[in-house]
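My structure is below; once you've seen it, I'll send some questions.
Of the protein chains in this complex, all but one are displayed in their positions.
Let's look at subunit A:
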């Protein structure tokens, strides 16, 4: 069996009708796995950038890249070992948890408190996917009531 690896792939596509459906359809039809997906237009262009976190063995990853390339609206497929990766997470805590402790935890993960209401505290962090996992584990002790992860965005280092 070939080893299954996690990969982050960026795809630059032309903004046109159902381009996102083409990409997700490709993954669905060929049985590839999408762990996370983020999409947004690239400023001052008619292109969008998708960041896809996926898993597969070498042959599968190679096919994913080639198949993404093959889609007509695909402009570029970027897959680097070394990308700067960030993921954003919003988390909601009950108001009776310690504001100061939560604040300190979030600061350690590149974030802070972004909203406080009479019922809840909402925090935001943005960090590397692996550290996001640690943050979510560490935050459990403050009894979060809701967690929203944003999916990975990535940029080549060079």
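Here, contacts are C-beta pairs under 8 Å (C-beta built on N, C-alpha and C of every residue); 3 or more make two chains touch, one makes a residue touch a chain; residues count from 1.
Note that in this section contacts and distances are computed from a predicted model.
**Q** Of the options "Acetolactate synthase", "Glycolate oxidase iron-sulfur subunit", "FAD-dependent oxidoreductase" or "ABC transporter permease", which is the UniProt protein name for the chain that has been left out of view?
**A** "Acetolactate synthase"
**Q** Which parts of subunit A are in contact with the chain that was left out?
**A** Contacting residues on subunit A, toward the hidden partner: 13-14, 17-18, 21-22, 25, 29, 59, 62-63, 66-67, 69-70, 72-75.
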